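Only a single protein chain was left out; the remaining protein chains are all shown in position.
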Amino acid sequence: MRADDNILLTRTDAGTPMGEAFRRYWLPAMLASELPENDCPPVRVKLLGERLIAFRDSMGRTGLMDEFCAHRGVSLWFGRNEDCGLRCPYHGWKFDVTGQCIEVPSEPAESGYAKKIKLKSYPLVESGGVLWTYMGPPETQPELPGFEWRHLSAEHRYFSKRWQECNWLQAMEGGIDSSHVSWLHSADMHRDPLHRSTKSANYQADRRPLFEIIESEGGLYIAARRNAEQGHYYWRITQFILPAYTMVPPYGENALNGHAWVPVDDHNCMAWTFTYHPSRELTAREREVMDGGGGIHTRLEPGTFRPLANKDNDYLMDRAAQKAGLTYSGVSGITIQDSSVQESMGPVVDRTRENLCSTDNAIIMARARLKRLALALMEKDELPPARDPAAHAVRSATYVLPASETFLTMKDRAFIARAGTSPVAI
Amino acid sequence: MRADDNILLTRTDAGTPMGEAFRRYWLPAMLASELPENDCPPVRVKLLGERLIAFRDSMGRTGLMDEFCAHRGVSLWFGRNEDCGLRCPYHGWKFDVTGQCIEVPSEPAESGYAKKIKLKSYPLVESGGVLWTYMGPPETQPELPGFEWRHLSAEHRYFSKRWQECNWLQAMEGGIDSSHVSWLHSADMHRDPLHRSTKSANYQADRRPLFEIIESEGGLYIAARRNAEQGHYYWRITQFILPAYTMVPPYGENALNGHAWVPVDDHNCMAWTFTYHPSRELTAREREVMDGGGGIHTRLEPGTFRPLANKDNDYLMDRAAQKAGLTYSGVSGITIQDSSVQESMGPVVDRTRENLCSTDNAIIMARARLKRLALALMEKDELPPARDPAAHAVRSATYVLPASETFLTMKDRAFIARAGTSPVAI
Partner (left out) sequence: MRADDNILLTRTDAGTPMGEAFRRYWLPAMLASELPENDCPPVRVKLLGERLIAFRDSMGRTGLMDEFCAHRGVSLWFGRNEDCGLRCPYHGWKFDVTGQCIEVPSEPAESGYAKKIKLKSYPLVESGGVLWTYMGPPETQPELPGFEWRHLSAEHRYFSKRWQECNWLQAMEGGIDSSHVSWLHSADMHRDPLHRSTKSANYQADRRPLFEIIESEGGLYIAARRNAEQGHYYWRITQFILPAYTMVPPYGENALNGHAWVPVDDHNCMAWTFTYHPSRELTAREREVMDGGGGIHTRLEPGTFRPLANKDNDYLMDRAAQKAGLTYSGVSGITIQDSSVQESMGPVVDRTRENLCSTDNAIIMARARLKRLALALMEKDELPPARDPAAHAVRSATYVLPASETFLTMKDRAFIARAGTSPVAI
């Protein structure tokens, strides 16, 4: 990759090509539980390099706006959230959830001074357990994303997010790179209580799948093919959905899993994990495991979104476990296995030094698609694809087909998320 | 404000306009207690971006000079303070309090080598419990500042200093901005044992004072006017004294309070608090409260000047106390309420994004006066004002006047610090 392409794809501040592209999509900004009730404490949020403050007002309205008071620049994190607005504690300036200043106490109300003051702000909409924001021009704001879990009740889903200390792209590339599962996570496939499937694990013993990557409306179908019974193939389909979502292929009766890889700034991202089952509630046992950091969730430092295992403690590397094969890399937990290697590449990996191989085709195609849409927006003001809810109402799947059939045979039955249907999974 | 004016006012390294202006005044460099006895340990001091070392020699003389040995650059903080000089431990070079090298052991005394070596140094003069320095050209050195507390005995005063992690100007602007008291400190006004005055507190319930700002010889009179009894105004006068002093309006029989806001470097300052009473000794109770971090003092990390509540622990934010109104911003203590919001603005707040209002006139006028004097010094080599001791021999005051009289009616009686007289305060 050329150095300038690496810059193009990894930088997301306002005004950058990829940053503007991100600003044409709804993004998961916060867990709904971060603003648990009316007039609860405001929360600092950094997204696409912008420092913002989120709050839920006395009427339950939520807003996301510039972190700093328009008056003298104090962080509104210190603000008082009361009486339908967030009041700066320094001189009492008050703002509503749209960023509109609604009171400047020192000025007579009749002066109209407050009306002229407005903080930069973005919509913050709760749906499906997530607070979504859209940071682009209002006139191009699409409908909310169509992920099926947005319409599931809380009993069907379990979401978490964690801070990852590297650029969003190298984190997301792990999500679309299904070939690393056979290596980095190989010791966990048979053991993890939420990711085991004897049948799938047996098929996956073949560490050299062939990949077929096909552009979908919303991103990519990444299909890994392995030999199954005589004359049959075992298929695992990962969905990549623009701009930064991936869906893990399902195992048997387990819940589905998806990720979002949201840029915080150029050197940090928030890695979201969405676990859900469209046709059954999650079990108490599943929740217990995930609460303990199992599945593809992880335990966090209390009061933060930073994993307990992080680069400051070498991810709690256990060389004896590595040697014994209890973990493949010495690091415990699927999530931290990913974050450890991805963060070790540096804040932004130097992609001019890579040597890509056949299993990297999904990464190559995803980069090409991202570059294309970022340039089209910048140069031709063309809105990017996958802004329609239908682009997100999809599923990953695993299945066996006769060798004579293309994996797309199953597209209609397996890849579309239809309410009330179960995932197609082995 | 224009970006270049923000740079002009905030940068204080040698050679900068504002840095040179600061170098035409005596500045409080240290508490006298930091050099408690002859031959005590040397102390590292950073002022106006310069790294310096202070020490008190065997004869009690104090000096402030370049931190680093003239020989090979070792920090003289490791030096031996003995026999009327500070000796570098690396090769034994020895310096007196003027920075003059008085011994280079490897060279024969008759060579005169030591005489040719002199560290940059500044006078360090103890007076009134403070060690003062003057970092400008010797030929323009003024008399020591005329603050009345310089002439009070130790029983009358209680001084402290704390490190604030932002530029000096945004810290000082808090000191001349008397309008924030009704907001940020509103929950403390009735409760703090050293700052309550039932009468004043009642008047101050009016959160919309009118401000009259008038240039004084040494800075500004900042007069806040509120309605009092029929046909009368309640006045609170804050004094701003160039280049970086403020005086808090007094309450009843309480002690007086003043601040100095001394640049450490462009991103840090030392906030001094001077509590004193000109006509009575401070009480044991008052000292006890201040020792515990009360009043406008604060508790520090042991062995440092960093407050216990600081940005690394979010100033011990207590959302329940904020919600209950026990504190206005959730942060405890008048001092930390100020430092928390001021530090939250960033190391140097971007003043091009401000929206100033009528209560910011004192800030606007102070900036204008600072800019004027910095440019006059740079362009016309004109010495700045307020270098005469009389400029500092002043007081703040609070009083009620008939509405027909200007607050300056009280100037002679209330604003001049005359030995033996009591403050004018309600």
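Letters A and B mark the chains as written, and numbering starts fresh at 1 in each.
The rule we apply is simple: contacts are C-beta pairs under 8 Å (C-beta built on N, C-alpha and C of every residue); 3 or more make two chains touch, one makes a residue touch a chain.
Please read these numbers as outputs of a predicted model, since none were measured by experiment.
Listed residues A:M345, A:L375 or A:V424: the one in touch with the omitted chain is A:M345. Taking the complete complex into account, B:S106 is the one of B:S33, B:S58, B:S106 or B:T406 that touches the chain left out. The residue from A:R44, A:K116 or A:R207 that touches the chain not shown here is A:R207.
Which of A:K120, A:H151, A:H180 or A:K199 touches the hidden chain is settled by the complete complex: it is A:H180. Among the residues A:N38, A:S127, A:Q141 or A:Q322, only A:Q322 touches the chain that is left out of the figure.
One chain of the complex is left out; on chain B, the residues touching it are 39, 41, 68, 70-75, 77-80, 89-92, 104-107, 113, 117. Interface residues of chain A with the unshown chain, by the touch rule above, are 173, 179-180, 182-184, 207-208, 317, 319, 322-323, 328-331, 337, 340-342, 344-346, 349-350, 353-360.
Quick note on the criterion: only the chains that are shown with their structure count from here on.
Per-chain Cα centroids separate chain A from chain B by 49 Å.
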